[in-house]
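Only one structure is covered here, and it is reproduced in the block below.
Every protein chain of the complex appears in place save one, which is left out.
Letters A and B mark the chains in the order given here, with residues in each chain numbered from 1 onward.
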Amino acid sequence: MTGAAGAAGAAAAPLLTVRDLRSYLATSQGVVRAVDGVSLTVHEAEVLGIVGESGCGKTVTCRTIMGLMPAATLHASGEVIYHPHGERSILNARSAELEALRGAHLAMIFQDPMTALNPVRSIGDQLLEAVTSHAKLSRAEARARAIGLLERVGIPAPARRMRDYPFQFSGGMLQRALIAIALASSPRLLLADEPTTSLDVIIQDQILSLLLELQQDTGMSMILVSHDLAVITEVCDRIVVMYAGQVVEEGTVADIINAPKHPYTQALLDALPQAGQRGQLRSIRGSPPSLIDVPDGCRFAPRCRYVTDDCRSWDTELIATGDAEHTARCWRQHEIERAEAWQQEQQGSGSA
Amino acid sequence: MSRFGSLPRRLVHLVIVLFGITLVTFFLLRLIPGDPALAILGSSYTHTRAVAIDNFLGLNKPIWTQYGLFMGRLFHGNLGYSFFYNEPATTVIAQHIAPTLFLVVYSAVLAALISFPIGFGAGLHRGGVLDQSSRIFFTLSFAMPAFWLGIILILLFSVHVHAFPISGFGSGFIGHLYYLFLPALTIALGFSTVLVRSLRSATIATLQAEFVDTARMKGIRWPLVLWRHVFRNAILAVVAVYGVNLAYLISGTVLVENVFSLPGLGTLLVSSVSDRDYPVVQGVTLLFAVIIVAINLLTDIVQAALDPRVGQEIGA
Partner (left out) sequence: MSTAWAASPSELLMRAATKAAGRRRSPIRRRATLIAGLVLLGVAILAVLLAPVLVSQNPTTIDAAHPLAPPLAAGHLLGTDQYGRDILARILYGGRIDLAIAFGATSVTLVGGTFIGLVAGYLGGRVDSVLMRLVDLFFAFPFLVLIIAIVAMLGPSIFNMFIAIWITSWVSYARIMRAQTVVAKKQQYVLAARALGYGPLRVMFRHILPNTASAVIIFSMVDAVGNIILAASLGFLGLGAQPPSPEWGAMISDGQNYILSSWWLATMPGLAVVFVGVAFSLIGDGLADLLRAGDR
């Protein structure tokens, strides 16, 4: 399953462009370089996936785009351009400007639905708040629209549930309500930060289907963030792989699944359990580097199975792979490819 | 499921506590070393009266009967006879309730007016000027005995600057507000220390909550987010603190009434102690306890009204 833009491909116009985004956090332990030079583009009606392990910077990227990082500690540079709004960057824009964009153009849903809603106000209240934030509606109109939204996201008996409080909903229902809230003002871009991570597997599927359905119906774009590559590949058109605050690979779903060029991406794919697989799960040894004392050179070097000494001093950048719009941050990608192909040949002839 | 689902259970608990209070108050009198009749009558001692008291208190009978007599009389509003004032204790006490109740409510309201803005502001701009200065101020005022603070305020605002009267209750509602301003302020300042601290940390915690981000994500103006989500939720944490510490506020009134010569229950308590007017001491203690129980019930109700989760007894 892919988004509506899947067929249209790169012909769609860019909706959001992020250029060289850096989000540094000033903490008592030092400066955390959470996002260190990330660039990406989301096109109209496209679903972009951001995948990476915890701490790689995917959440901070989204929050920085929305302007939801704590102002006291954040130092951000780079550009965030929302094209319908003009070609100037909205990063570090004044709150009035951001408030106009949030809800009506850019919306976000968070990981844990239990904490993402105010526990002492009814769902209805919070939904109405979203419905009326950018539109002047009468009480009846607002209420009707709210109930309609709840229905659309699959919550049964919506009129009655308007009066209920978050603690009276299950996790899955709450996430649906959150989606309703996010879509209340018909945004053109939805950022979904690990929307299914805290839900059980069956509900996960339902929520993902719902998101995809809504995306196709409304033609909005979506950025889906997850550490689960399986989820990403199911729903997205294009994928961005992040590691230690940087983008290490970027391309269409097909490219990433069939021809991953960065060792990290390959390792992630390898780590996915296959049906019928036996024996040990393949995990990636080691752990991500500190974001405070960032090492020189390639940040994946300590864990990479193809590492050479030069990798540690290489001033990394994204390199074209040969496929259209597919780049990877590894200067050995072509050598690795040849080496792998040779190895497979050997195995093939060995088992013949 | 009604929001106040546990109210019946709460009322039962209340009744038990009230009974317990009467028990404690009952035993207070039994703490007196020596002959209670002698102690109670003091200079009005005559043999006849002593025997009457013995019978009244049932001192010859087993302790259960004594308690029974005590409770029986209690239900008729009879707290004993004050030999000092030559009136039933109940009458004496009733004459002194008004100033105390006024003072308690006044202090509670002033405390809220002082601490809510400061606590919220301190939490909002953590480490800022308001935060640091209020922290110093309240650390100091916490260590000040209420009665001393009252004296200092009198010194500053009644003696040097004749802004407020030194003592007395005044007449009429406005009169009361004027005369009781310094006493109420004294109590409110001591009380505010805990409130400010509590609201400050509640605000800091609430600001980090994800639902605040969800609210911001909707595109609502930040002041509205602060009011509807941050303040409303932070206040919840403070209501409980308010209720618990209100008891200390009442202790404060006893001292402050003394300093400002207010004709309330606190002054009555102290004077009846030195007058050895035991029935009155007992009665006032009982009344204070009942007031506290009532206040705690009130805070519970307010909490339940503000927080829909309360009636559900959710959690470990």
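Quick notes
Keep this in mind: a contact is a pair of C-beta atoms (placed from the backbone, for glycine too) under 8 Å apart; a residue touches a chain by one contact, two chains touch by 3 or more.
Since the model is a prediction, treat every value here as computed from it, not as a measurement.
Check B:41, B:289 or B:304 against the missing chain and you find that the one touching it is B:289.
Of the candidate positions B:105, B:140 or B:177, contact with the unshown chain belongs to B:140.
Between the chain not shown and the residues B:17, B:50 or B:207, the one that touches is B:17.
Within the complete assembly, residues 20, 22, 24-31, 33, 36-37, 73, 75-78, 315 of subunit A touch the chain that is not shown. Interface with the hidden chain, as seen from subunit B, comprises residues 16-17, 20-21, 24, 28-29, 31-33, 139-140, 142-148, 151-152, 154-155, 159, 247-248, 250-252, 254-255, 258-259, 269-270, 273-274, 278, 281-282, 284-285, 288-289, 292-293, 296, 316.
FYI, only the chains that are shown with their structure count from here on.
One inter-chain figure worth recording: subunit A and subunit B are separated by 54 Å, centre to centre, where each centre is the mean of the chain's CA atoms. Those residues of subunit A that touch subunit B in the complex are listed here as 63, 66, 68, 95, 99-104, 107-108, 110, 112, 115-122, 126, 129-130, 133-134, 165, 167, 178, 181-182, 184-185. Chain contact summary for the complex, subunit B toward subunit A: residues 209-211, 213-222, 228-229, 232-233, 236, 306-309, 312, 314.
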